[in-house]
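All protein chains but one are shown at their positions in the complex.
In this document, chain identifiers A and B correspond to the written order of the chains, with residue numbering beginning at 1 in each.
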Amino acid sequence: MSQASDGSRSLHLSQVTKEFAAFTAVKSIDLEVPHGSFFALLGPSGCGKTTTLRMVAGLETPTSGSIRIGDTDITYAKPYQRPVNTVFQSYALFPHLDIYENVAFGLRRRRSPEVDRQVKEMLELVELTSQARKKPPQLSGGQQQRVALARALINRPDVLLLDEPLGALDLKLRRAMQLELKRIQTEVGLTFIHVTHDQEEAMTMADTIAVMNAGEIEQMGAPNDLYENPKTTFVANFLGQSNLIAGKVLGPDGDFVKVDMHGVTVSIPVSRAHAAGADGWIGIRPEKVLIAAVGEEIDAPGNHLDGGIVTDVSFVGVSTQYLVRMPWGQELQVFEQNTGRRRLFAKGETVDLSWRPEYAFLLDASQDVTAGIEDD
Amino acid sequence: MSPIARTWRWIREHVVLALGLLVLTYMFVPIAVVVLMSFNDPGKSKNVYTFRHFTLHNWMHPCAPAGMCHSVGLSLGIGLLATIIATIIGTMAAFGMVRHEFAGRSLANTVIFLPMASPEIVMGSSLLALFVSTQVALGFVTILIAHVMFCLSFVVVTVKARLTGLDDNLEQAAMDLYANETETFWRVTFPLVLPGILGAALLSFSLSFDDYIITNLNAGQSTTFPMFVWGAAQRGVPMQVNVIGTVMFLIAITLVLGNELNNRRQARALATR
Partner (left out) sequence: MARPGRNRYTGYLLLAPGALWLAAFFVIPFYSLVSASLFDPNGSVLTGYKMTFHVANFATVIRVYHSELFRSLWYAGLATLICLVIGYVLAYAIAFKGGRWRNLLLVLVIAPFFTSFLLRTLSWKLILSDHGFVVSTLQNLHLIGSNQHLLNTWFAVVAGIVYNFLPFMVLPLYASLEKIDGRLVEAANDLYASPFTAFFKVTWPLSLPGVVAGTLLTFIPSAGDYINQTLLGSPGGRMVGNVIQSLFTTTQDYAGAGALSVILMVVIIGLVLVYIRKAGTEELI
């Protein structure tokens, strides 16, 4: 294994394209994953994230483009010739080998010395020492997942690939494993690339998220950047929820852009305005919208809207979720923290809405307003 | 639920199982007779259809009837050779059919399927017609050729089923863990397909050891165990054939039951983890 500096072991994908007979799964993507980072490829099923992962693993060959680790081109290297290991979605544990031999498999293939010591240490790390001599089917789902992780980790790969590794676990175990994975990644300091369709999981674990859609990377960045400043309607809808309201761009005004939103002029910071033309979608996260009784003072300069009518109230404990019909007919979502200092509004009440300009964002009107909204 | 339906349900719960066990018992009656007759002393009587006296003589002197043990040896030899050849080339064919692209897949499937759908008499007689027209001397080799031929289809079908059920991810995982193509095959693919191959081999052996119709047509002067039994049946069967039958049954049942008990023990270990 190379002991070179961190920069020389980062993963680069340049203009990688994968075409299958009938369609193009991955369209010329460029990626750089710095060594030691926890990177998530997030997207709905069929977006090309698993194909990308499999090309990094060597299980698929790109149609064009190149993949490098540091300065080494691995585009056409066989899976067993690259310092990359995978935790498969179905775990793919060898059913005829016990846990110990499953974990030792990679070391033995590379004729590594001190197999026994390394395997024992690794089993300790994932807390499976007592299960070493059992066969995979005898373990629970969570235990199997940890074996799959140990089997890949023990090889100290430059890049560890995780293909929806928590998909088969129930919610509670999944939460626990998310924290566990994050802990192990910090401890061993390897590059993790995690493929998932679960935006919460991606945001909880990753330093950097690349949101993929239809074979392309829509946007890449730190979880809070992506969430707070989405550049496309797909990202706005796929990561959390967004109110997207049609508006006409009036023009710049200092650090802000003025936009006419159904007769109300709202401001959006220039750094958050991503619309090219005269029209745009004004986006605001439901929890950034403040709700108040008519005439009540709201702590939000500008972007004030009157005449909303509450059409639905769902009390979910930590927050209350309102649907408010605006004068132009659109229903906006509003989430309010249950701080206990304010009364709940009832269905049918007329309310005022408001938000701070720095929370809003502006997206290009040519984009599909429903992109990235999951059916379920 | 009406009382009639409830009564019917109760009857069905228990009667179906009882009837099933009855059918199973029926399947074992002739075997019980074989085992029983292996201890029979027919005396001077030509009547081999009644149990006269208990004796261990047949078990002490299994090779007493002239030619019988020789025929058993021939059947074992042909059975083993046919099993080895059919298992190897059948397994190769199964791998080729499941794992590789080639033209004429449906033709290959048909040719594999046909021997299983042909009456033995037709296969045996057509093979004889070939051997006669090409003037091949009938004997050990022709029997072996015939046995490999009819075992092959069963091997291909059994191994194919196992191979199709194999999770693709396992081989990918092995390659991901630094096993090259050869290591992946011998460390992962082969061990996982092995139960299917062993099952196919067991089936081949029992088909070969047991075959009479095809063998009889292509044996020439050789006599396999089923041919010996057939010949003896015309004159009066020596009781020792029942000894051979019992031993074969015991060996097979030990193998199969041992495997089953082993599976059960593992299942129990699983339940009490």
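Everything that follows uses one rule, which is that a contact is a pair of C-beta atoms (placed from the backbone, for glycine too) under 8 Å apart; a residue touches a chain by one contact, two chains touch by 3 or more.
Everything numeric here is computed off the predicted structure, so don't read it as measured data.
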Sole contact to the chain not displayed, among A:K78, A:R133, A:R183 or A:K347: A:K78
Sole residue of B:V156, B:A174 or B:V193 that reaches the chain not shown, by the stated touch rule: B:V156
Subunit B residues touching the omitted chain (full complex): 5, 8-9, 12-13, 16-17, 19-21, 23-24, 26-31, 33-34, 37, 47-50, 89-90, 92-93, 95-97, 99-102, 108, 111-123, 125-130, 132-133, 145-146, 148-149, 152-153, 156, 168, 172, 181, 206, 209-210, 212-213, 216-217, 225-226, 229-230, 233, 237, 241-242, 244-246, 248-249, 251-253, 256-257, 260, 263
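Everything below uses one rule, namely that only the chains that are shown with their structure count from here on.
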Sites on subunit B touched by subunit A in the complex: 167, 169-170, 172-180, 183, 187-188, 191-192, 266, 269-270, 273
In the complex, subunit A residues that touch subunit B: 57-59, 78-80, 84-86, 88, 90, 92-96, 105-106, 109-110, 134-135, 137-139, 151-152, 155
